[in-house]
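Missing here: one protein chain of the complex. Every other protein chain is in place.
Let's turn to subunit A:
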Amino acid sequence: MFNLWSFTMTCLLIKSSNAHWGVIYDEDSTGLRSHTLSMLVNDSPGVLNIVTCVMSRRGYNIQSLAVGTKLVQQLNKLIDLHEVRDITHLPFAERELMLIKIAVNTAARRDILDIAGIFWAKAVDASDHTITLELTGDLN
């Protein structure tokens, strides 16, 4: 009974882009446009591979709008996919997370934490010779 509706699923945000992270509303100089797709897929083994296979088998860049639309249609054929949406033109939040492990002895730890504090980084692990910081932010 516990798991009755917990159809385990993973949300994927797939972004196809090159150097222009974050510039998603404007066309770049090449006339290409990044697309951000949101997908709801079964949590089955190899599902990420199944999705990326659809993109990679075309062999070309998937940035042009026409190809982007076709891509969505091809993704729709995947049995393990519940829903795909092109959210490029919808407002959405996009965040990145970074974990940084620093070799540092206990004597210098305070300095590191001070710098980390300036950048809103959080210590998530420490030992006598390392410290691990967590940093989150938008993609710019």
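Rule of thumb we're sticking to: a contact is a pair of C-beta atoms (placed from the backbone, for glycine too) under 8 Å apart; a residue touches a chain by one contact, two chains touch by 3 or more; residues count from 1.
Criterion: contacts and distances are computed from a predicted model.
Of the candidates "Acetolactate synthase", "DNA replication complex GINS protein PSF2", "Serine/threonine-protein phosphatase" or "Proteasome subunit alpha type", the chain left out of this view carries the UniProt protein name "Acetolactate synthase". In the complete complex, the hidden chain is touched by one of A:S44, A:N105 or A:T130, namely A:S44.
Seen from subunit A, the chain kept out of the figure touches residues 1, 3-9, 11, 38, 40, 42-46, 49-50, 53, 57, 70, 73-74, 76-83, 85, 87, 90-93.
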